[in-house]
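Left out: one protein chain. Kept in place: all the others.
And then chain A:
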Amino acid sequence: MDATTHAANPAKARNLDTVLLRKRLKSGLAHGAVLVLVLIMLLPLVYMVMMSFKTSTEIAQNPLGLPESLYWGNYMRALSEMGYVRSVLNSLAITVSVILIVVLAGAMAAYPLARMKSRISRIIVMIMALGLATPNFVTITPIYVIFRDLGLLDSYLGIVLAFAALKMPLAVFFYTGFIAAIPLELEEAAKLDNCSNWQIFWHVIRPLLGPVTATLSLFVMIMVWNDFIYPLLLLTDKDKLTVMIAVYKFVGNTGIDPTRLFPAAVLGSLPLLLMFAFFQRKIMAGSTAGAVK
């Protein structure tokens, strides 16, 4: 509404103003209500952080409220006893190794699948789909036995290979969808220059794969960080544990002490939460796009 209409017909203008006001009020209420719901969903995380700063007497007397002061003692103990730094470095090293294998082998495997429609492609895709659908506790026993026989138990190599097999199907699906969308014309020029398949893959296709590789790497990191059963069973050496297993071993399984649990939970989640803060768009887009293919 501009001033001239107001002047011309004040009654109508006032009417319109209340309509606008009501509309704005309604929209404000909707925003507020949904925002409150979203914040309620975050309360368990707030609770986790708050609890980590309380002494055990405070937890008993005031189980829900804000901590009286930021008590860092729980964190000091967790940091010194759970081997946190070491476990973070382990998780990082394992993540990087798994990414190297999965990215290279996955992109290579996807290339023929994206370019050729034959029975062989269908069979390979089928194996990948089976791998994706299989719960990992189905294969953990034989993997344990195989690793024991090959001397791969409690070794970085073993856990890296096991994780690589777990994430390979996802990698192949990511890359297949992506490569299929690369125009064939790009390859045809190279073909005319008598480039081999490998040269085409390496010099034409590979340089275009950056975006998917980034998304895939984030997903590999999430898995290596959070997976429980594989590292729990395949690693026992205290110096080789991943973050979550360090948390689990520090906290224990019965008669859990909250002053141990909550700081360990925060420390265990922190690296991925930080990563999420930086790459949230990529991660969320990946979980929906990877889904479609």
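Annotations
Keep in mind that, in the parts below, contacts are C-beta pairs under 8 Å (C-beta built on N, C-alpha and C of every residue); 3 or more make two chains touch, one makes a residue touch a chain; residues count from 1.
In the analysis below, contacts and distances are computed from a predicted model.
Of the candidates "Ig-like domain-containing protein", "Carbohydrate ABC transporter membrane protein 1, CUT1 family", "Chemotaxis protein CheA" or "Ribose import ATP-binding protein RbsA", the chain left out of this view carries the UniProt protein name "Carbohydrate ABC transporter membrane protein 1, CUT1 family". The chain that is not drawn here is touched, among residues A:Ala105, A:Ile182 or A:Cys195, by A:Ala105.
The residue from A:Pro67, A:Gly177 or A:Pro258 that touches the chain not shown here is A:Pro258. Remark: the residues of chain A touching the chain excluded from display are 27, 30-31, 34-35, 37-39, 41-42, 44-45, 47-48, 51, 59-60, 63-64, 101, 104-106, 108-109, 111-113, 115-116, 118, 120, 124, 127-128, 130-143, 145-146, 161-162, 164-165, 168-169, 171-172, 184, 187-188, 191, 197, 201, 222, 225-229, 233, 244, 247-248, 251, 256, 258, 261-262, 265, 268-269, 272-273, 275-276, 280, 283-285, 287-289, 291-292.
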